[in-house]
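Structure first, commentary second.
Note that one protein chain of the assembly has been removed; the remaining protein chains are unaltered in position.
We call the chains A and B, going by the order they appear; numbering starts again at 1 in every chain.
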Amino acid sequence: MYAFELVRPATVAEAVAALAEDGAQALGGGQTLIPTLKARLAMPEKLVSLGGIAELRGVTVEGDEVRIGGGTPHATVAHEVAKAYPALASLAERIGDPHVRNRGTIGGSLANNDPSACYPAAALASGATIVTNKREIAADDYFQGMFATALDEGEIITEVIFPIPQAAHYEKIRQPASRFPLVAVFVAKFADGVRVAVTGAAENGVFRWTEAEEALSADFSPSAVEGLSADSDGMIGDMHGTPEYRAHLIGVMTRRAVAAAG
Amino acid sequence: MPDGGIGASTKRREDVRFLTGKGRYTDDYNRPDQTYVWFLRSDVAHGRITKLDTSAAEAMPGVVKIFTSADFTTAGGIPAGWQIHDRQGEPMKEPKHPILAEGKVRHVGDPIAAVVAETRAQARDAAEAIEVDIEELPAVVDMRAALEAGSALVHDDMGTNLCFDWGFVEDNRDAVDAAIKAAPHVTTLELVNNRLIPNAMEPRVALGDYDQADDQHTLYTTSQNPHVIRLLMGAFVLSIPEQKLRVVAPDVGGGFGSKIFHYAEEAFVTAAAKVVGRPVKWTSTRSEAFMSDAHGRDHVTKIELATEKDGTFLALRSTTLANMGAYLSTFAPSIPTYLHGTLMAGNYKTPQIYVNVRAVFTNTVPVDAYRGAGRPEATFQIERVIDKAARELGIDPIEIRRRNYVTEFPYQTPVAVNYDIGDYNALMDKLIEIADVAGFPARREESAARGRLRGLGISSYIEACGIAPSNLVGQLGARAGLYEAATVRVNPTGGITVFTGSHSHGQGHETTFPQVVASMLGIDAGSIEISHGDTAKVPFGMGTYGSRSLAVGGSAIVKAVDKIIAKAKKIAAHLMEAAETDIELKDGRFSVAGTDKSVAWADVTLAAYVPHNYPLDQIEPGLEETAFYDPSNFTYPAGAYACEVEVDPETGVVTVLGFAAADDFGNVVNPMIVEGQVHGGIAQGIGQAMLEAAGYDENGQITTGSYMDYAMPRSNDVPNYKVDHSCVTPCTHNPLGVKGCGEAGAIGSPPAFVNAVLDALNSGGIKVDHINMPLTPSRVWAAIQAARA
């Protein structure tokens, strides 16, 4: 790692002030950022740790929505939303490993927007709202391609609001080495329609599979998406799978997610 | 027999320190005033260094000194420990392997310069400030392309990328060609034995220290064989007399072959410590390990098996390209040759065999021994081609093996080795029982009901362990002996320290070797201590690899204890005023046959060191003996393995549901440890077959440079294993009747896994002949698509 200063603000306001400085970067749980720093692929002058900010942590369930503080670790989410939003809890408890889940945060995951991360699929399929220190951003506007989001420099995710669907499921096939999703699909059925978000597959990161959404909104059953196949154009191709394989898996994962969501 | 003797599953005494965080691994060692080194490594596969300017870096904070190849003009290259002669009798091409690159870089990770600084971070910071320009050259990656005319050359002065073209047994070549031509049936398979990265969990570490007062060098290093490192580094690289060089390999966190070899970093820290006048420490990161630890396997093979229509084997021909990487690692030339060709008979009485291996230089990390070392490569070819032949001929895969098993011993193979003993049918019988082969059809139906394809894969293997004897391997090109040494030091009060040349890095020698000695002397194993891993303490030993520690190192201990017993009997005879021939040793007491006279072990040992009443005219005081044991033959463990898998035809995902192994290791000293060795080997074999592959792109960049892309087997990738070692045919030529168990699991399991997946597919109506390892979901799915197209 290159040398940097590490600061631990106690409030969002202090963090925002610290992040306003040149060369400052936010540090969430660090589960992706620290390995990146070790490889010297990033060179911040100052790291602003969000780990000491109590107001960023916590889960509340209110009516038909779940609100999760941006600094909440995956393990807490898995535990706290198990009743209110089991599909989201199930996603959280399958991220990385137990140690990563004790450190990694939802805000960190969404801010990083790794094309193979789990949380973006849940946020997009749920039609979540990303709340920052400045504004509220709809998930549909938030994800802007691989590692790209609507966040401005120094903007911090303070909360994520998930509407709770009638039925949902997250189906994933793991990349054998990293254990990130090779392809994973989050299906969420709401009163006004079905949303299907795909992660791990596309070069541009998480996306909605609109053809499947239409078919499932008309008939929420595995057979509705039988024979439907995603386009391999723009899919990731690497040693773990060709674009064609990933496109194929999107169909399989979607069918299985619908079957499991019931 | 005391508790904790031969045959007992004694708990491991070394575990207590490992479980409480008190292990002493190399990185846990620190010397006063120590400095740290960071190696600037090439980020291109092949290129000429046109500029190397360290001046800016030298001015960086904390820098002590920056080294380049100019600092090593008098040093030798890292040597190869085995010389192969080609089909014409010419010696292999043997390029220089410098400590730091001389003018040219030849693989990603090749060290160019080394920064010694006050802290590790400062060394790395300064390394980035070194100005280096490299004129990139075309990378030689693919072995076939490397041998084509006009290919770029890894070593310009050699004029070729071919290291050697080896035939074995060369005199069999024409006869095998003719037999295959004339055979009623020939099964052919082209396959890849995938390149692996050993990945011992402890990354390599080297700490060099120099004591000016008495001109003594000390190297602490993560090694499986400290004496071999001392010999190679002292004699060939740094010209340090052995009496001035101590090599210590303390607790070592796994080896699997990768810590046999002498590496440039070891020579560097040893030399640099003298130059800077302070200790120099190097701790590899995992990322560095991927591009600096020797890799394993990497063969491309065509295998042809000629048979009668009834499945009787007539002839076998293997034609292989073996990747050497950019330089010859310590034992690299021996792996695809004598450790591979000699095993090509497998468990079968194939009358005619010919093996051709062309070893190729490429712009990749050097390739050398990895758990099994040549023997998995041989077994995989044989067991895969047999399965394909069985399918073609319509014979059951178990039956075709049985029809061809060697059943009479000793058996002289057509590939030089002579199997002393074995019972392969008994192993297959045992396997069928423990794998519940009879229940398989019902299990397959149960899977089918869930839309899954279930498969059962069988393999047999034979291994050759404890490679020997030294005079034979010397004729074959080994530049070292392959004996083992032991010193047994009996203390005055009867306790014992055994100094062994074997090295334990997970095998449990500290527990098992005392079991052997305790059984021989009839004393408590708890009073016996093992010392290993320090050239200043132990006799010249060859270390631990090739499943040799008990068969060779254990035999050396037995020989030394034999000498101890012989001398102790003389002392006892004197004490009891009896004839030496009448003395018996039982349960730690010496007695005079046919009388009630006896003396305790400790009485005799005390007399040896306090020789007041002692036959000084006949024997010397003291009770300490050294033995060197050089085996007369290899040992030949064998086994039969079964793997049961389920394939999800929609995704290509393979799940391993069961794995059974029936092994004949000869006599077993500690069953618990033997079973653990098999478990670990199986997991590595499943890793090779299902998950692991070191990848290079066409520019020679490593595509699997971390655990993000190199798939290590994890707990949820593997099942519980059923292992059995009750079929015992004791080795006929070592005193313990033992054979070795360290590599078996990794040898027998890859073909069992692949055969299982292919059984699942073919029995499900999906006609697939072969899928190259690793059988990732993506590859299995692609094979299914191709079959259905």
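Note that contacts are C-beta pairs under 8 Å (C-beta built on N, C-alpha and C of every residue); 3 or more make two chains touch, one makes a residue touch a chain.
FYI, contacts and distances are computed from a predicted model.
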item	value
From "Phenylacetate-CoA oxygenase subunit PaaJ", "Carbon-monoxide dehydrogenase small subunit", "ABC transporter permease" or "glutamate synthase (NADPH)", the hidden chain's UniProt protein name	"Carbon-monoxide dehydrogenase small subunit"
Which residue of B:A267, B:I682 or B:I702 touches the chain not shown here	B:I682
Contacting the left-out chain in the complete assembly, out of B:G4, B:G508, B:P637 or B:G737	B:G508
Sole residue of B:V154, B:V169 or B:V252 that reaches the chain not shown, by the stated touch rule	B:V252
Residue in contact with the excluded chain [from A:Q31, A:S90, A:T149 or A:Q175]	A:Q31
For chain B, the residues touching the chain missing from this view	11-12, 14-23, 25, 27-28, 121, 199-203, 251-256, 285-287, 505-508, 672-673, 675-677, 679-684, 706-708, 712-716, 718, 720-721, 745
Touching residues on chain A - with respect to the absent chain	1-6, 8, 27, 30-31, 34-35, 37-39, 47, 49, 51, 75, 96-100, 102-103, 178-179
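Please note the rule applied: only the chains that are shown with their structure count from here on.
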item	value
Whole-Å gap separating chain A and chain B, where each centre is the average of the chain's CA atoms	43
For the chain B and chain A complex, residues of the former touching the latter	121, 125, 128, 285, 287, 650-653, 690-691, 693, 695, 703-704, 707-712, 714, 717, 776-778, 781-782
Residue ranges of chain A in contact with chain B within the complex	1-3, 38-40, 173, 176-179, 182, 238-242, 245, 248-249, 252
